[in-house]
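Accompanying notes for the structure given below.
The complex appears here minus one protein chain, its other protein chains still in place.
Let's look at chain A:
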Amino acid sequence: MTAPTLEVRNLCTHFFTRAGVVRAVDDVSFTVRRGQVLGLVGESGSGKTVTGFSIMGLVDAPGRIVSGSILFQGKDLASLSEEEMRHLRGNRIAMIFQDPMMTLNPVLRIDTQMIETVQAHEKVSDDEARARARDALGMVGIPSPDERLKSYPHQFSGGMRQRVAIAIALLHRPDLIVADEPTTALDVTIQGQILAEVQKLCANTGTAMIWITHDLSVVAGLADDIAVMYAGKVVEYGDVGEVLDTPLHPYTHGLIGSVPSRNKRGEPLRQIPGMTPSLLNLPEGCAFRARCPRAQTDCVQRPELREWLPARFARCHHPHREEAAAA
């Protein structure tokens, strides 16, 4: 087994607002290896995006990384200076954002936005940078890239813009890509095309990827590992197939249960009762306990992420252990 590309250990990113401290990311740990895809799953506000920004070093005030380490190829990103971090960003670690309509600057041409990315990290001539931009556009399946380079973002469709954003992320063949719900805003057909291409690229180049999403079906088809987040914490972590087949944590169980599927037609959907708690004043102990069908009195004690089965982690006092072990 090769050394991991990224190892996040006990990461805590808090926002110090006037209303109080928001523990957006609270004790998050996971590992991503070369060529592997980690699916980071959770509801809105569970801390997925902030985890992504923490890795990129793009957490803005009033937020900051409070503790924990982000080891990228053995180097702790949390301790790097802004200037050192800038040299990694877009170069060794790239990010793709959720809304393709918003990520490209509306008043700059595509070539400007791509060439500046090339030249931010390498001293190359304009012509060479342009050639690389053209190749990257071709790689993500944009027809006649030479012409498209001269276009403005508004002349592209949403799917095409996301391809451009992905092409920008690929310009320096990064070792790690943080993809924050990159296909959520797209049509299902486009989503499928982009997923297939990303998977191919990862396999070919050995790029590791963190795929942030709330769509379990995307993760099922794409990811190797899965980390489920709830209220700023990783509540379950393990191999994607095993976790989705036999989830340990009641929250993961509920999440999978609320996905509509064909065989449950006619039956009411099983929802998770209640709402995600406010991150401003989380209850003591397990944050999920108010909504949890298996909650017991000891759930007021804070559970730790524990390896219940080989390479299967869950943050719970009463996981669905028997079902998982039997499988």
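Quick notes
Keep in mind that, in the parts below, a contact is a pair of C-beta atoms (placed from the backbone, for glycine too) under 8 Å apart; a residue touches a chain by one contact, two chains touch by 3 or more; residues count from 1.
Throughout what follows, contacts and distances are computed from a predicted model.
Per its UniProt record, the hidden chain corresponds to "Peptide/nickel transport system permease protein" from the list "Cation:proton antiporter", "Fe-S cluster assembly ATPase SufC", "Acetolactate synthase small subunit" or "Peptide/nickel transport system permease protein". In the complete assembly, the contact with the undisplayed chain comes from A:H121, out of A:H121, A:H214 or A:R294.
From the set A:A129, A:I168, A:I256 or A:A287, the residue in touch with the chain omitted from the display is A:I168, counting the whole complex. Residue in contact with the omitted chain (choice from A:L6, A:M95 or A:A324): A:M95. As for the chain not pictured, it touches chain A at residues 56, 58, 86-91, 94-95, 97, 99, 102-109, 116-117, 120-121, 152, 154, 165, 168.
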